[in-house]
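Note that this is a trimmed complex: some chains were dropped, and none of the rest were shifted.
For reference, chains read A and B in written order, and residue numbers begin at 1 within each chain.
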């Protein structure tokens, strides 16, 4: 993958339900342009219906095998939905360590893309040892603040990129928390990140589709 | 609601993904007949696409409001999917007590149907005080055994019905665990239950649609 990457996490925002298709269509437009790769992470219910527009990630997957489990979302369900992969271990949905390892391994087998979220540099190093496809570092204290991590704490982004690359050069690092403007996106790339993970900055914008296109500079 | 009620929990069985529509179509056929009311509880991903066939319940809902929450399924999402309601507090997805109360209350406001699972008579009494629409009692040790609760422990069904009715006569009691034959279904009704909650007995059957029709005697 050559282009920078943007993943838009709809979280449980009402706007994500109402304007999910609008965001998905904007993502499709950007992806057709080809300079930036945009994926969306809608709620579980929209996974299946939005795959026709853009690459889709689940916001979370449970570390359980098919079987007698109720109310869980398994790697197999994510695969069956047509999704590309899943966020794993988001700070709003953290997982025990052995489940993170289970999921990265299950995703590899199912050819799903794993995006594991981390909160600091040591945790990023630990996750790198498990060789996921992406690591998305998000200092929890900046989430939803509108203060971009690339400005508030550029060292954590550079440090995570360096630490992760040292363990495995194939793992791509995203950064998140507070990203809402084109300049935040560019700053993230300048710090060595492969792209950004964002949420409210786009999803809660008045015109989220337009906002997404602005943010990637298209 | 006058007819007996059957809820088919797909759990995380692979068959629930592969044969979900077959089961949903059988449910529609039974519902058109009108003697028994059948609802299905598929995985989150199929919620939206199966509502056209039959009344659909989520297997679980999280006690969170719309907002900055990742990987959660909110009452609002369940509503937006077109589902009728949700199982709550299944023994494979238990909830803290204040979340059960939150959900029953949120469901009432959103006109969603709450089906709260319980494991014994005292817990059923406690849940009855929160006035959900349904209470589904399932002794966890019988789940998946094929030994029907209506045979293994008829006293727990009768006792739960009596205890719940004493608190609030409008709450309907289902029983579950080990139900897989027409006679189990009839036995449940004879014990005073409004119907049954079942899973593997139908979902893992060779022809789950046919099995479901046999089970309800149609």
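Simple rule for what comes next: a contact is a pair of C-beta atoms (placed from the backbone, for glycine too) under 8 Å apart; a residue touches a chain by one contact, two chains touch by 3 or more.
What you see is a predicted model, and the numbers here were worked out from it, not measured in a lab.
Note on stoichiometry: the full complex in this file contains 4 copies of its one protein sequence, with 2 placed in the shown coordinates.
The working rule: only the chains that are shown with their structure count from here on.
Averaged C-alpha coordinates put the centre of subunit A at 34 Å from the centre of subunit B. Looking at the complex, you find that subunit A touches subunit B at residues 9, 11-14, 17, 43-49, 58-60, 64-74, 76-78, 80-81, 87, 90-93, 143-144, 199-200.
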